[in-house]
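Only a single protein chain was left out; the remaining protein chains are all shown in position.
Presenting chain A:
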């Protein structure tokens, strides 16, 4: 059982207009086996939270903590966080020239596990995982994400999730830009990884659509860099009907008091 704990996190970025605070005190605790959905309008800071957990250099943590089983995540480099068990499925995976998927997957797996995977089982695992996610076998020989469609990139992110077996998966709008079929395939992948019982999931989404396929245990509504409402799956249903308008009205002041924790 692992715990990823975010406490009173404040994050800012440098812009041409100066320093801008994006996260204004976020607290969140995720345990193994739990699925937390973070929902919110554009620009509410959802992706910032995801990138900050992974350690993207653009984001500066000004106060607050992130710990993984008590270890200070903020002191870890990006690769150390990944090796500690944090996985970020990116919203816009980049194309990496010169590196084939095969080589990339094996190198990453080796780095994460601290030893090279047994070649025979690894090849078999990769092939099976690709098949389940309906990724063409020839992708293995192509460069990472190069020339992949938006949907293909997202499937490849989930492929990595399934192969790397992280303690915590942060899915940054993995559902954006997917058609219904691709959404189902991707959701099944996440559910498979989750079903192994060793992973906690932080699912960041703009839409409620994906929550029909991936059932959250907790829903957190994000507005203006803060959690403004928290609840169970029923909160997602309410958002589906009402949208975010009621949070946005009144310049981001929450209607419901934020329940931190």
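By definition in this document, a residue touches a chain if its C-beta (ideal position, glycine included) is under 8 Å from a C-beta of that chain, and two chains touch if they have at least 3 such contacts; residues count from 1.
In this text, contacts and distances are computed from a predicted model.
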{"item": "Listed names \"GDYXXLXY domain-containing protein\", \"APC family permease\", \"Fe-S cluster assembly protein SufD\" or \"Formate dehydrogenase-N subunit beta\", matching UniProt entry of the absent chain", "value": "\"Fe-S cluster assembly protein SufD\""}
{"item": "Touch criterion as defined above, residue of A:62, A:107 or A:131 at the omitted chain", "value": "A:107"}
{"item": "Contact residue for the chain not shown (choose from A:78, A:118, A:137 or A:180)", "value": "A:78"}
{"item": "Positions on chain A contacted by the hidden chain, ascending", "value": "13-17, 20, 22, 41-48, 50-51, 54-58, 77-79, 81-83, 87-88, 90-100, 103-104, 107-108, 111-112, 143-146, 150, 153, 160, 164, 172, 176-177, 206-207, 223-225, 243-245, 248, 251-252"}
